[in-house]
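My questions all concern the structure below.
With one protein chain removed, the remaining protein chains of the complex are shown where they sit.
Now for subunit A:
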Amino acid sequence: MTGRPIVVVGGGQAGLQAALSLREHGFEGRLDVVCAESEAPYDRPPLSKRFLAGTAGTDDLTLRAPAFLDDRRISLVQDTHAVAVDRADASVALSSGGSLPYDRLILATGSTPRHLPVPGSAHPAVRVLRTVDDATRLRTKLQPGSRVVVIGAGFTGLEVSATARGLGCEVTVVEALDRVIARALSRPVSEHLLRLHRENGVRILFGRQVTALDGVPREAAVEVLLADGTRLPADVVVVGVGVRPETALAETAGLDVADGVVVDEHLRTGDPRIHAIGDCARFPDPAGTGSLRLESVQNATDQGKYVAAFLMGADAPGYTAVPWFWTDQYAAKLQIAGLTTGHDRCETDGDPASGRFSVRCYQGGRLLGVESVNRPADHIKARRELAALRAPAAAAAAAV
């Protein structure tokens, strides 16, 4: 296993981490990372924050220096798509016309922003934010006084809103549900974020549906039409309505796909030579009975590390890392340990009005996760607590 080629499809956090960790574990064979973008692997979280605000440049985003990757013999195949997997031949066909043979294949194809399924969504003033190109182009539109309409009060939408306010834009957020980040946050934290945005002058409209984007293609501005008849004029519209996993390659290869490439506890697809990690992978929930697909740096990094260890060590126990997330908005650093979705009870520790508090979320007496606002020590402790809760289950599973 140490000398045969491994191909990683995807040059994001997950793919890069898998390659780095393979080398750390002593893998000596050929190692190619196929990157769809022309940029070498970079850090995405700052795209909606420091990079969009103009306080960080592209150099600040680089995850590893080219010389370091060369030294580790990690070959980046940039600006190239993997277009097909020939499982019988064990090779990946590339958009450049060539192909790469593999002994093991790691799919780290990531995710792409969902677009709004309404008329006019192709207007040039309507943007998504996923890549450094998206962020660079969006940045030029965020001028003092620019009218920005953000569709979707999720993590990306709210981070863009906070940054745009910081740049002096007028910001309106349109959300279909009745609160911000409704699917992923407890009510107290969601309400705290809403208060922060309102205090900072963001207008948020809840329970509204966008029906169309109305604009003359050659003109810069556009109007956002809502189901209740409201028309919101905008110089730029940022759509933050979630992402979909990039699974086309796995589908055409005949692998099992169900909102993500389906993998087992070793992050292995139905084909034992092919793994999937990061945003694109649907894996068994180590803390429950169902399956999960997560979009986060932690998930990408930990799964990259796991798959490398698994490939180099064979009979490792299954993947059990505790998920964690963070977001920065204005002066609030929100950190989430675990997955709090589905909680039936929560306890608030500290006064939300002080801007420093944590919310512990339970389901049937079991701790699901902890959301901390400007309480980083609580977050680190919660991650350790959740890891300890998982340890007995992992030990029992390993003993079977």
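Note that a residue touches a chain if its C-beta (ideal position, glycine included) is under 8 Å from a C-beta of that chain, and two chains touch if they have at least 3 such contacts; residues count from 1.
Just so we're on the same page, contacts and distances are computed from a predicted model.
**Student:** Using the UniProt record as the reference, specify the protein name of the hidden chain from among "2Fe-2S ferredoxin-type domain-containing protein", "Phosphonate C-P lyase system protein PhnK", "Nitrate ABC transporter permease" or "ATP synthase subunit b".
**Tutor:** "2Fe-2S ferredoxin-type domain-containing protein"
**Student:** Of the residues A:Thr131, A:Thr156, A:Thr301 or A:Ser358, I need the one that contacts the missing chain.
**Tutor:** Considering all chains, including the one not shown, the answer is A:Thr301.
**Student:** Looking beyond the chains shown, say which of A:Arg4, A:His25, A:Arg64 or A:Arg390 touches the absent one.
**Tutor:** Candidates A:Arg4, A:His25, A:Arg64 or A:Arg390; residue touching the omitted chain: A:Arg64.
**Student:** In the whole complex, what residues of subunit A lie against the chain that is missing from view?
**Tutor:** 20, 43, 45-46, 49, 59-60, 62-65, 67-68, 71-72, 297-298, 301, 326, 328, 333, 335, 374-377, 379-381
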